[in-house]
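Everything below concerns the one structure shown next.
In this view, the complex is presented without one of its protein chains, the others remaining in place.
To keep things simple, chains are lettered A and B as they appear, and every chain counts its residues starting from 1.
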Amino acid sequence: MTKNRKALKQQKLSAAKQLTSGLKTVSADMIGELLGKVIASGNKVCIEGDNQKQADFLSQALLELAPDEINNLHMLISTIGLPEQLDIFDMGLASKIDLAYAGPQGFRMARMLREKQIEVGNIHTYNELYARYFMDLRPDVCLLCGVEADSDGNIYMNGSAEDSSAIVEATAFQQGIVVVQVNRIVDKVRRVDIPADWVDFVVESPRHKFHLEPLFTRDPAQITESMVLMGMMTMKGIYAKYLPRTLNHGVGFNTAAIELMLPTYGEELGLKGKALTNWVLNPHPTMIPAIEEGWVESIIPPGSELGMEKYVEANPDIFPIGADGSLRSSRLFAQLAGHYSADIFVGASLQIDALGNSSTVTSERMTGYGGAPNFGCDAGGRRHTSDAWLQAGQEYTGGGLPRGRKLVVQIVETFQQGMKETFVENLDALQLAADATFPLPPIMIYGEDVSHIVTEEGIANLLLCRTLEEREQAIRGVAGYTKVGMKRDKKVVADLRSRGIIQRPEDLGISKLRATRDMLSARNIKDLVRWSDGLYNPPSRFRNW
Amino acid sequence: MEHLEYKFDGGNTQTDMLKSTVQGVVSSGNLEVLIERKKLNGKCRFIIDTAAEGFAKTWQAVLSRFMENHQPADLQFSINDYAASPDIVSLRLDQAYEALSGGKK
Partner (left out) sequence: MKFKISQSYLEATARQRIGFIVDKGSFKEIAPPSEKPASPHLDMFNIPKSFGDGVIIGEAEINGRPVSILAQEGKFMGGAFGEVHSARITGLLRRSLNTKPDAVVCLWDSGGVRLQEANAGEIGVTEIMGAIFDLKATGIPVIAAVGGSCGCFGGAGIITGCCDYVIASEEARIGISGPEVIETTMGVDAFDSRDRALVWRTTGGKNRYLFGFVKELVENCPEEFRSAICSAMAKSFKYSLKNLEAMQEHLQERADKFGSMDNTFDIWKEMGFNSPEAIPEMTVAELKSTVQAGGEK
């Protein structure tokens, strides 16, 4: 069958021609019928399904297919964001899936796995999944999501390109069929993000607005004193020590706190211009004060963020902006940048074990990986140098052959809501893997990749640990009053502290009493709007005015 | 709700402090700490009402470390706790103690 990809595509296009009379534009009420012509049983169908945007209209259109005619589809979805994308398994249209992330559908996914209603090929990180689109998971059909199309099939995506460029490249040039839903069909697109030659069909979505989640908006109002304290420790104990220029932040409130403290505590530490200049990051609203204060040279975003459009467009020196004036994003390139050219990754996790392995899965929720493992690991293939990378490498090897090392920092509170302990002897991920008979437990970041763990109790520098025993005690030594923390060997921990492997706030010269919300350059979303001079237009759910 | 009481041998009695102070608010994940100077033969007493049951050992650990760090004496601590995590408890205790001794500055 793989020998006839070209011929099969031609067959499908001829069948479709009867419907479309040769036009690329398809009317919305014909879309089910069209998909019936271009999708065949057993096809690999890639649908967006991205971290933020969702091809909602095409996802729904799949439900119109008849399972007795079309079945055993093998779905390729980087982020399962809509219930329809799992309904097709319940209906008997699809049987197998390869994915990277199942965030909002994680609970249902876990249940379907337990009840064996879905076969999972593999759970990937984003770039791995895109890579496989060019190897052994070549899409037969892809269903994409854009903003504008013209009648020739040129597509404009604005800042929401996300996964599209990777998917379309893998489909259009490997004899697959490309169908795109757009908000509007126009005479002339604002910018060509995908050239018409690569596109087979476009359809105007009757809703005129695809589903887009504001995933990266963190309301500063929810930042706690503990987060401020941990942020101060990270800034003074890690940023000021290694002075990393290139970095990636996770999406949690801990890193949002740091972003908001750059103009305050960062300024006090004298970091401006010396560190944290080039970022891999979605357009986080909490970056606005730092951008306004001149901290940031560049930000390469994997995606967009609702409400940030005008602010981003007003900063073309920092964000990638097209000649038309709007944002361009690419998850593929941003992930690549985060993997190879970030000196430091700072993120958070739901569970960490005593050797530093971490995971965000819980027994009832199957989320997958997304991009964190590629950001949060030492890139073994990296060969270009930077001061921060070399300094970390030197600490890690303790001499000998010069090597570099990415700084991978986990900031966690020892307890989460409901007195749930972050530090555990055994990760839930191990049990989940056993229950679902996964060959690989879903570990987000392996312990050996982690350079520092920061908690309210202090910083553990794992680069300086010379044995596994030392690493374990360094982690227990900052695990607070959790069971893992209470099981520390006090003498060893005291020794690690005297060697600077564990640093308490007071060792860093940080008074806990300064760790208040007054440290933040914005207290709430409204402050961010004011910082942006009215350019940031937050979604309604974040407003209290 | 669980009621807990602890008594610790104290360090040195200080007199240049406020008579009492209260820090924190009883809201979910938070707590209220009232410290009062009392004649307790140099000891410190902790009276705790907590919504999180079964954490007596954790309280013991948090309070012991607070006593080690500050070595206070002749103080009574009354705590209304709405399931605050130990790090928040420890932070509030430090803040309340600082506010109490802040009177001498």
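Rule of thumb we're sticking to: a contact is a pair of C-beta atoms (placed from the backbone, for glycine too) under 8 Å apart; a residue touches a chain by one contact, two chains touch by 3 or more.
For clarity, every value in this text was computed on a predicted model and none was experimentally measured.
K.L.:
Touching residues of chain A against the unshown chain: what are they?
P.N.:
221, 289, 292-293, 517-518, 520-524, 527, 529-534, 540-545
K.L.:
Even though one chain is hidden, which residues of chain B still touch it in the full complex?
P.N.:
1, 19-20, 22, 25-27, 30, 32, 34, 36, 49-51, 78, 80-82
Keep this in mind: only the chains that are shown with their structure count from here on.
K.L.:
Would you mind pulling out the distance in Å between where the CA atoms of chain A average out and where those of chain B do?
P.N.:
42
K.L.:
In their complex, what parts of chain A are in touch with chain B?
P.N.:
Counting only chain A, the residues touching chain B are 225-226, 229, 413-419, 455-457, 480-481, 486, 512-513, 515.
K.L.:
Would you pull the chain B residues touching chain A in the complex into a rising list?
P.N.:
Listed in rising order, the residues of chain B that touch chain A are 29, 52, 55, 58, 61-62, 83, 85-88, 91, 94-95, 98.
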